[in-house]
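Encoded as structure tokens, the structure appears first; notes follow it.
Missing here is one protein chain; the remaining ones are kept as they sit in the complex.
Residue numbering begins at 1 within each chain, and the chains themselves are lettered A and B in the order written.
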Amino acid sequence: MRGAPKLLPRHRAPRWAELAVLWALLLAAAAAIGFIAIYALGADTQWLGLSLGLAFALLAFGAVVTGKALVPQERKEELRPSLDHDKDDLDLAVYVQEADEGITRSRLLKGAAGVAGLTVVGALLVPLASCGPFLDVAQLRRMAWRRGRRLVDESGRPLRADEIAVGSMTPAYAEGVDKKRLDASLIVVRLHEDDLELPRDRSGWAPSGILAFSKICTHAGCAVSMFRYPLYSPKVPKPALVCPCHYSTFDPAAGGKVIFGPAGRPLPQLPVAVDERGELRAAGPMSGAVGPSWWGVDE
Amino acid sequence: MRRLALVVLVLALPSAAAAEPNGRQLYLQGCASCHGFSAHGVPGVAPDLHGAGEAAADFYLSTGRMPLDVATGEQPLRARPAYPPAEIRALVHYVGSLGGLKIPAVHPERGDVSAGQHAFVVYCAGCHQIVGEGGVVTGAAPPPLKDSTPTQLAEAVRVGPYLMPAFDRREIDRRTLDSIALYVQTVVKHPQDRGGWGIGHIGPVPEGMVAWLLAGGALVLVARLIGERMER
Partner (left out) sequence: MIYRLVRFIDTRTGQTPLMKKLLRYVFPDHWSFLLGEIALYCFVVLVGTGIYLTFFFDPSSREVVYHGAYAPLRGQQMSEAYRSVLDLSFRTKAGLLMRQTHHWAADVFLVAITLHVLRVFFTGAFRKPRELTYYVGVLMLALALFEGFAGYSLGDDLLSGMGLAIAYSVVLAIPFVGANLALAIWHGPFPGTTDFFSRLYIAHVLLVPVAIGLLLGLHLVTIMFTHHSQFRGSREREDNVVGTPLFPGYLFRTLGLALAVAAVLFLLGGLVQINPVWEWGPFRPDLSTNGAQPDWYLGWLIGALRLMPGWEPHIGNYTLIPNAFWGGVFFPFLVFGALFAWPSLERWITGDRGYHHLLDRPRDAPWRTGIGVGFFTWVGMVFFAGSSDRVFVELHISYTSQIHVYQVAVFVLPFVAGWIAKRICEQLLRSEAHPLRGPGGGRVRRTETGGFG
């Protein structure tokens, strides 16, 4: 502008830079139009990404060349402002404190304000407890399994003892209970009866070697969906239920004992009985709390 | 003494060069050293093949898992089959004559892919990963399923090789098996990579590598082009 002082250093933009930026901008526009066309003609994700990404990349190129070659280049130096205003800090502190001076019961009032503030804020937070159950954790102790409850498959059909083969893996659920409940799902396996090593108080829990365990890992709640069962025993690991999340490994023959991994307690076992129709039923509740451990678990 | 008898027997057998391969002869040549002269197994070395069935024999031989390559460790791994198809058929016939499961019939085209997906996640995904990329169980590596034929899949399901559980027809019926085979033939072998390069179909691990190496690398490069370097 005429008459205005010159503020930036003299600079002559190199011709290559001007042309490069020009081309970059025009090609970016073309890519953007390409994007619009591709969107209208079927919107293939790969072509959309390529065209839009290219448009941005060209614009980026243009911007960087502009910044590093087109516009005047400066290395400017400026002094740092002081971050230390001791006199003003003192004035500010005194100013705030002076507001206090005429009040005789200042400390008492401040204490009361604190109490009032905390309680009112606390009161405002209390309705969040409706998100709960908050104080009552009874729901964590609910049990889908009790004596006599039938084991069913995914479609609700009762499981029969003669359908469970040795070396197989069968998911099962509590009849009449929502499958999504952690305490409802089971994994049922069958071992040879001579391979069982159940503790004495569970001697009747596995008729014909059929073992039922909670499917929910006691470590962090994933479904225990792996069962390793050797076709040929001697040189390979023994049968085990393994969780795919952190590889907690449970020994079904020994009642779900942890043999590797971070789980802190055994997989709960459900005592199983075969009724007069040959169907599988729970012979009692689970051996322990289902799902990941928490404060109230007392094993 | 047994070894001498073996040699005599082998020499006495007619040459199989021009005729149909002889399963028993092939067995003696390639398998008996571990599984025993009469296929009763050797304790601590190899199992008894009585009752193993055609299904197991065909599975192990056609996937190259047997003869066992001890160099790779305990778990039999998929490899190039050691025998041509005709010889495998003969060996399978011989082992089958010792009793056990026949080769299961499987018809993926009769299955339903959605039922297959669901059955796969219930029974298979825990070990083999949801799109059959293979996985880990303590003590073994359940293999990826990309190279399996429907028959090999069906055999594995019924036999339960190595550490795999075995699912009979009461657990996984024929229709479900067809559906699982269809799922493997379609989704596992040809996953729908609508999003572009599939980078292994196992999720966040390769994704993180791309974020660091491709994106991180590119953007650090851009930063270095834009910014300055330190004075020497």
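Everything below uses one rule, namely that contacts are C-beta pairs under 8 Å (C-beta built on N, C-alpha and C of every residue); 3 or more make two chains touch, one makes a residue touch a chain.
Keep in mind that what you see is a predicted model, and the values were worked out from it rather than measured.
Of the options A:59, A:196 or A:274, the residue whose C-beta touches the omitted chain is A:59. In the complete assembly, the contact with the undisplayed chain comes from A:245, out of A:231, A:245 or A:273. Touching the missing chain, out of B:23, B:47, B:76 or B:142, is residue B:142.
Think of the hidden chain as still there; on chain B it touches residues 72-73, 113-114, 116-118, 121-122, 125-131, 133-139, 141-142, 183, 186-187, 191-199, 201-205, 207-208, 210-212, 214-216, 218-220, 222-224, 226-232.
Hidden from this view is one chain, which touches chain A at 1, 8, 39, 43, 45-50, 52-57, 59-64, 66-68, 70-81, 83, 128-129, 131-135, 137, 139-140, 142, 171, 173, 179-182, 184-185, 215-216, 219-226, 243-248, 258, 260-265, 291-299.
The rule is short, and it goes like this: only the chains that are shown with their structure count from here on.
Inter-chain centre distance (chain A to chain B, centres taken as mean C-alpha positions): 33 Å.
Residues of chain A touching chain B in their complex: 45-46, 49, 60, 64, 67-68, 154, 163-165, 167-171, 189, 223, 225-232, 234-237, 240, 242, 244, 247, 249, 260-261.
Those residues of chain B that touch chain A in the shared complex are 43-44, 46-47, 74, 122-123, 125-127, 135-140, 159-168, 170-171, 194-196, 222, 225-226.
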